[in-house]
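As you look at this complex, bear in mind that one protein chain is not there, while each of the others sits in place.
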Amino acid sequence: MKTKSLLEKKRERTGLLFVMPSMIIFTVFVFVPLIISFVFSLLKFDMMFNHIEFQKLDNYKKLLGDGRFWNALWNTVYFTLFSVPLLIGLALIVAVMIKKKGWFSGFCKSVYFIPAICSMTIVSILWSFLVNPDIGVFSYWLSLLGVKPINVLNSPKWAMPTVILVGVWKNFGFNMVILLAGLNGIDESYYEAAEMDGAKGLQKFLKITVPMLMPTLSFTIVNSIIGSFQVFDQVYVMTKGGPLFKTQTLVQLIYSTAFDSFNMGYASTIAVALFLITFLVSTFTFKKMTRGEEDLG
Amino acid sequence: MKKRLLACMLAGVMAVSALAGCGSTGNGGQEQSAAPEAESAENTEEAEAPAADNATEDNAEAETNNGEKTVITFWNGFTGSDRETLEALVKEYNETNDKNIEVQMDIMPWDSFYQKLATALPVGEGPDILAMATERIGSYADPGALAAVDDIYSSGIVDETVVPETLKENLKYDGKYYGVPMNFATLLLYYNKTIFEEAGLDPEKAPETWEELEQYAQQIVEKTGKYGFDMAVKDTTPMWCIMLWGNGGDIIKDGKAVFNSPENVETVTRWAENIRDKKFGPEVLTGGEIDKLFESQKLAMYFCGPWATNGFTNAGIDYGVAQAPKGPKEQVTQANAVGMYMTSSSKNKEAVYDFFGWWNSKDTQVKWSLGTGFPPARTDIADDERMKENPYIAEFAKPANESKMYLQQLTNFAEVDTQAIVPAFEKILLENADVQEALDEANAVIESLIQ
Partner (left out) sequence: MKINTEYAGKYVWKVIRIVALGFLAFIVLYPFLWMLVTSFKAEADIVSFPPKLFSGRFGLDSYISIWDRIPFLKYYKNTIIFATSVTLVSLLFDTMSGYAFARMNFPGKNVMFLLVMGTMMIPFQVIMVPLFVEIYKFGLINTYVGMLLPRATNAFGIFMMRSFFVSLPKGLEEAGRIDGAGEFRIFGKIMVPLCKPAIVSLFIFHFMYQWNDLLYPLLMTTDERRKTLPAGLATFMGTHVVEYGVIMAGACLSLLPILIAYLVAQKQFVQGIAMTGMKG
């Protein structure tokens, strides 16, 4: 038993005091509702919270056999698999390209972030109009190029890619800003040393930039994954999960189950499943990436 | 250390509860009571009133705000062009009723409306009055969120005899009345006269049968390259059902799912071919999209309700409305209605009933009708002189008693629509699925849902 000095104890107490406000808020307003959600997931009750029936694990059994759940899960994974590389990749390439100073870079930097400060609802409305095959400007331009306009939001094939693109358009600027900061933190001397050894552009990028950016990259990637798993706004506004449920993501399914079907209990079951999946994927990804960091020392 | 931790947490919890206490009595309470005084000037109903009215309203409230005035809350989703008329009428009620009742409206898009209900109703924080489409009655009456209002009819506050037949049955659930009429609409065929001329058709003659409709649409597509006729599939007032009914088919009849009946297969095959193969129009559209298509004059004909007349007239479109073309078995159209309901948690029954009665009075209905272009929800004022001001009203009122309403009397109509019917149409129209198969599949889903 290590005894602590009085001073240490005092410091520890202060430390606790500092985090107390946040921890209390989280406990009361996040963890408690979360636990209640867990409880809901084992129940079945109607819209007015009456006729409460304990379901034991039946809701979860139902979940495993529910085609709609697997469809939503698949859609969410599909969305994440494509969104994240685009979000990060685009952000990274752009960040590298505008690292230099100069008015043009500065201008671009400011501009690319603007979609991020808008509300996703407005963005979705904007894009819905612009891609409309009959009255939208983007479709019109495509038709001038000889491409026949398709009703992308009502096409089982193109709806999801469109939704993905809108999300990337809005959020890549956010990631770019963070990655830029990380890039600027890499010492020039590394590059100079490499150049003297004869390294060219791509090599410099792969051997110096990426590894040194790992901490920032891993945070951005995990953050993007979590965000993508929770995609809701643009799907809700642009396609409402259609056509043919091809864009119905997990959160959309939860929402629909709770508010269209009035099945709060089962909706909570799906929600718990989503939470567990997100948790597993994020932790796994994070571990993988930070292990890479450790290898470099 | 553990003890310290516990003490800190307890202190924290106490602090939060103290704040909560502040919220319910002092802080929150103050905010709520101070707000009406300061903010009545900015209240929704008065948004368009000149300053003088606000001052009077303020004084009136200050004088009577000692418990005698009854405030009833009313939530609805009339965000469209009906909004102004609705607000003006409610304002009139507030100013002229002699029972010191004030109706406070909260208007929000229907999506948000249903979301809020889902959280507010279970804890009793809902409004006194709700307005929503009649097909939703089941979902809310069944779990007990609405109060039965049989006595408003039996006592004569609302006259049962002048409610359109179609509407009457659908204001009930399980044999009891739950709603009073708020508005009533039918769908007619809107057609673009300019495009008709362009295609060599007589702009004053709308198609009267299915054959004529197909002919006209074909001609329009061939001669002008524009869309001839289309029906929206999702997020819309239902349009496909008009065709289904026209050929003697239905979706649910006497408690059984009949979506895959031979008549329906025939109907859907025919019109799917027209739309998808003969390119009468885009395959799958939402209500908003089809409206915009007509507004941009790229579509010549479609079914729509009276709410669109103002917008199209303002857009300068030369159009007409006609009765739905006659199908092989029937001439029928879709009717839809919004009713007003009292929540079971409401404590102001008398005030609510008074407002309901006022809303359904002849005068109010005439004003509502004129302001929105909707046919009245009373069958006895169609000939009223004042109605002649808006020529569309008479047209929309014509099919009132022969129209049908879509998916009523269910507790889960939304699910039936989104999980069975819409996917079936999407499969058929977008993926060229076999009609019988798709309808069979959907029928099975409907059966399982209405068990």
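Letters A and B mark the chains as written, and numbering starts fresh at 1 in each.
In this section, a residue touches a chain if its C-beta (ideal position, glycine included) is under 8 Å from a C-beta of that chain, and two chains touch if they have at least 3 such contacts.
What you see is a predicted model; the values in this text were computed from it and never measured.
A.B. asks: Which residue from A:Tyr60, A:Phe82, A:Phe205 or A:Phe275 sits in contact with the chain not drawn here?
C.D. replies: Hidden-chain contact among the options goes to A:Phe275.
A.B. asks: One chain isn't shown here. Among A:Cys108, A:Ala194 or A:Ile208, which residue touches it?
C.D. replies: Candidates A:Cys108, A:Ala194 or A:Ile208; residue touching the omitted chain: A:Cys108.
A.B. asks: Could you tell me which of A:Leu63, A:Ile98, A:Ala159 or A:Met238 touches the chain that is not displayed?
C.D. replies: A:Ile98
A.B. asks: State which residues belonging to chain B touch the missing partner chain.
C.D. replies: Residues of chain B in touch with the missing chain: 1, 5, 16-17, 19-20, 22-24, 27-28, 31-32, 35, 39, 42-44, 47-48, 77, 79-81, 83-84, 104-112, 115-116, 118-120, 122-123, 125-127, 235-237, 287-288, 291-292, 295-298, 307-308, 311, 314-316.
A.B. asks: Determine and list the chain A residues touching the chain excluded from the picture.
C.D. replies: Residues of chain A in touch with the missing chain: 8, 11-16, 18-19, 21-23, 25-26, 28-34, 36-37, 40, 94, 97-98, 104, 107-123, 125-127, 129-130, 134-137, 140, 169, 173, 177-178, 180-182, 184-185, 215-216, 218-220, 223, 226, 229-230, 232, 251, 254-255, 258, 264, 268, 271-272, 274-275, 278-279, 282, 290, 293.
The rule is simple: only the chains that are shown with their structure count from here on.
A.B. asks: Could you put a whole-Å number on the gap between the CA centroids of chain A and chain B?
C.D. replies: For chain A versus chain B, the centre distance works out to 36 Å.
A.B. asks: What residues on chain A touch chain B, complex-wise?
C.D. replies: Residue positions touching the partner: 9, 12-13, 16-17, 20-21, 23-24, 28, 46-51, 132-135, 151, 154-156, 240, 242-245, 256, 258-262.
A.B. asks: Under the touch definition given earlier, write down the residues of chain B that touch chain A in their complex.
C.D. replies: Going by the criterion above, the answer is residues 1, 4-5, 8-9, 12-13, 15-16, 114-115, 118, 121-122, 139-140, 142-145, 234-235, 282-286, 289, 292-293, 296, 298, 412, 414-415, 418, 422-423, 426-427, 430-431.
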